[in-house]
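Missing here: one protein chain of the complex. Every other protein chain is in place.
Then we have chain A:
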Amino acid sequence: LFNQFPNLASEMEDKVTSPEKAEEAKLKARYPHLGQKPGGSDFLRKRLQKGQKYFDSGDYNMAKAKMKNKQLPTATPDKTEVTGDHIPTPQDLPQRKPSLVASKLAG
């Protein structure tokens, strides 16, 4: 109801005496799909697993290295001509960018 008639929410606010209930109405107006129980198990389980998730320890170490501003070893300037003309060696390939966002594969 509230997302269709946003003005209805503010009108009702004037009638509600408790400031807490007024705040609740405001929140529900902004997030109509918000679950009824804030202390639900999904919410708590998310709280139990705080901390950034990485794909694996390699991902973690790359992210840490980037944070410390360490320069990753750069490939030679000839790397633009690597594929197609000759078989590339690992040194010729551009470095993999560290993934800051955990892959969706990570459960």
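Here, a residue touches a chain if its C-beta (ideal position, glycine included) is under 8 Å from a C-beta of that chain, and two chains touch if they have at least 3 such contacts; residues count from 1.
Here is the rule we use: contacts and distances are computed from a predicted model.
A.B. asks: UniProt protein name for the omitted subunit, picking from "Serine/threonine-protein phosphatase 2A 55 kDa regulatory subunit B", "AP complex subunit sigma", "Phosphatidylinositol N-acetylglucosaminyltransferase subunit H" or "L-aspartate oxidase"?
C.D. replies: Protein name of the absent chain (UniProt record): "Serine/threonine-protein phosphatase 2A 55 kDa regulatory subunit B".
A.B. asks: In terms of residues, what is the contact footprint of the unshown chain on chain A?
C.D. replies: Against the missing chain, chain A presents residues 18-24, 26-28, 30, 34, 36-39, 41, 44-45, 47-57, 59-61, 64, 102, 106.
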